[in-house]
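What follows is part of the complex, with its chains left where they were.
As written, the chain order gives the labels A, B and C, with residue 1 at the start of each chain.
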Amino acid sequence: MTSATRGLRSTTDTASEGRQAGGLTTHGTPTEPPTAPPGDEHLGQTLKVASDHRRSLRIGRLRKFGLSLGVLVVFLAVWWLVTALEWVRPLYLPSPGSVWTAFVEANGCTEVSPTRTVCGEQNYYMWEHLIASLQRIGVGVGVAVVLGPVVGFLMASIGWVNTAFEPYLNFLRSLPPLGYIGLLIVWFGIGDLSKYWLLFLAAFPPIVIATINGVRGVRQDSIHAAQSMGASRWQVGTSVVLPSTLPEVIGGVRIAVGFAWTTVVAAELNAGIPGIGGLAYVSGQQLQTALTIACIIVIGLAAVALDALIKYLGSLAVPWYGKA
Amino acid sequence: MSFTLENVSQRYITDSGEVIHALADTSLEVPAGEFVCVVGPSGCGKTTLLRILAGFLEPTGGIASANGQPITRPSWERGVVFQQANLYPWLTVRKNVELGLKFRGIDASTRRETAEQCLALVGLGGFEDKKTYELSGGMQQRTQIARVLANDPEIILMDEPFGALDALTRERLQMDLLTIARERKKTIFFITHSVEEAVFLGDRVLVMSPRPGRVVLDEPVRISAQYGRMLDGKELRSTPEFVALRDKISDTIYEGQAP
Amino acid sequence: VEGGRTVHPDSVMAEGAGECPVEVHEEVDTTLTIAYQPIPNGDLIVRDLGWLEACMPNATITWEKFNSGGEVIQAFGSGSVDLGLVGSSPATKAVSPPVSVDMQVVWIHDVIGDAESLVVQEGEGETLAALAGKRVAVPFASTAHYSLLSALEREGMNTSDIELTNLSPDAMLAAWERGEIDAAWVWAPTLPLLEENGQIILSAADTAEAGAPTFDLAGATTEFVEANPEFMQVWTAAQDAAVRMIKDDPDAAAESISVQLGITPEEVAAQMEGYTYLDASEQAGEDYFGGTLAQDLINTADFLVDQQEIDEVNTKEAYEAAIYSDAIVEVGQ
């Protein structure tokens, strides 16, 4: 029996609630009890993916797409209606049309007078703002991705390091970025460095925590097996613990990136131009609500897209996840 | 309660669209009160068959029926014992055993009484108020059996119920099960990997072929009948009839597997 | 994307943009960061027309946008900014203990008049006294905050007599329309919107008359000023040119500012009514750098001590030392 037989579906399942919940899976070893899938919410686990997949097959990709589109259309229609009927002042809730216009104008040029044309917003096209923010997230989260697993490793494997620093990790995790951005600016200036720090501090704890959980979750026998094959402590670390932990680390990175997006406006409050968060904030201050909403939508879409990308790369990096 | 399969077959479709023919046309008739054991290589469709009988799965072909009624969904009249005990850890042992009765709206005092009886039957009197996770694997499995018994289904479907137990616990539970089956006259459909277990427990042993599964041997077991009395485990296993039957079944399985 | 763009390369600029209105100084090759705020005054014209860059082609200038004086002071402290726009009350705070930033006031961008006003909801009374117990919103730590506090004091009231609420200008509008606030002391673009169904009862002009003027100042770190006198001179000249443009060619000035603020030139023109702009020669005079500016700062500081906003007033010398008038005097001649 190969992995191809895993996560399969019956052509005519007498589907009921149970069917949607939890995948029915066959196991490579017959007497292997069906273990509950790991609770990690992030990596595509065969069970869940399989169950999604089954459902998706059942509904049909097309129907699913249609449904999503339908919801979107209904949403836009309601929005449009609310604004068209002037239930809310356009200044507060601009119509979908004017948000779209703001979006288009922010990505192009407008004539302000016969002699002058202004391009983008705040001297940058919106996509340039987005790229600037992506770069910052890239650096901040990037450093966290490098350091987080190392620290997580140390904390999980050296008792006193954990004892000493775990409280601070939990502490750090719940601090409001808006509260400490001022300190970061004082220490690191208003330039990109303080933004990197903020994004790093947002991204770091989830990755460390995920790594610690990953390391702690490594099966004892996995390690024993390596030791009995002559592995040194270092070899156990690099050949067994590290790869075992990878799925959790990737899950942690996904949480971290999501969290970094939620702090991008805070990071770009000061000297945040170019930057999509900075643009959202500045335009909000200037009561350019349509542009603010356009920015927020762009941030949301970029976040979803980036997450999908990481998920995909993760599944390439950890092809065995959920299978072994 | 009897059950029958008429030309039942099952195909699965994988994610990649591949069709897996898990169960070939299978017909079977099991009279009420019979203890049927099913053996066969891994992946031959034993569990599939059980899921169809339980009503978890509608076969892609043919009709499965219990007492002449087509099986369309799970029912308390067909109790299922899984390899894993599947107890609910948020309930005490007693509450677990009462659960089926509660689902069916039986009043509290009857529930309590029945649960106690059934727990006593499987040798767990006194453990009523324990947490399920405080029990050993064997005790959990017995609790599961008590839970199914409390519901008093006429058919009990068991999927390798003793597979995860150690040899000793396993033997004990086999004896318990035999006693219960005889006393309560249940119709039992019992899947196992162990040929010995099948021959020891069953009134009848079915051997299935590799995928697509079909019944390739349908053998009555009459050793105790031949000896005119119940034989205990050790005695039974030493009889030449037992050895012969066991070997015959093993051979059949091997043949099916030959490369 | 490289940061710090003053203009989008794809934009079509105004005529005359990028041409230095004063003498070009090739020799200035300093590197600095300028903090600016979206307030309609000459600073935005200088930025829009690229005058500093044109007049000092060898200087490396980065413009950073800020939304309040507090943020600018913070940036000063971290050494991220060398020169920038701050309101007079944040500036006073900055040079008083415990902050005591080593900085100098180098220019008055504008004297705040009707631009920052107290608007009251229709029917909520016409005097400050009538606001007793009412909810009044103001962005804390701003010049408007200071104006409100000093108006209250003159009225013999104190902050506990009203329900004082910290709101950013953008949040005020919504709160106003929903009737959650009864009054607000604020500036454009929120102010004209509140005025639509409200009434202005006081403005910074009134407070100024009563001896508590508020300004939008330019501040620079002492270190920078001392190291770059030529730069300061050219910068001041450019600011002076901008003020003269406001006076001589208000339409062109309004267009430049409108591009910077992202609103129409007409709206800009209306907003500019609320400010007084002073050229270098005016600033060099008695009322300002030539005389009372330091005292204005001290008065402000005294008041802030009363309000518990700062711990104590610095020495008189400290405030006098924080006034840098060399460039203004030179340019004003």
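The working rule: a contact is a pair of C-beta atoms (placed from the backbone, for glycine too) under 8 Å apart; a residue touches a chain by one contact, two chains touch by 3 or more.
This one's a predicted model, so the numbers in the text were calculated from it and none came from an experiment.
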Per chain kind, how many copies sit in the full complex? A x2, B x2, C x1
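Basically, only the chains that are shown with their structure count from here on.
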If you average all the Cα positions, which chain's own average lands nearest? A
Which chain is most remote from chain C in terms of Cα centres? B
Just how far, in Å, is the C-alpha centre of chain C from the one of chain A? 40
So how far apart, in whole Å, are chain A and chain B when each is placed at the average of its C-alpha atoms? 46
I'd like to verify one number: the distance from the centre of chain B to the centre of chain C, where each centre is the average of its C-alpha atoms, in whole angstrom. 84
Identify all positions of chain C at which a residue touches two or more other chains, and write them in rising order. none
Where does chain B touch two or more other chains at once, residue-wise? none
Residue positions on chain C within touch of chain A in the complex are 1, 3, 5-15, 38, 64-67, 71, 74-75, 77-81, 168-170, 173-174, 177, 189-190, 193, 255, 258-259, 261-263, 265
Chain A residues touching chain C - in the complex, by the definition given at the top: 89, 91-92, 109, 112-113, 115-125, 128-129, 131-132, 135, 182, 185-192, 194, 269-271, 273-274, 282, 284-288
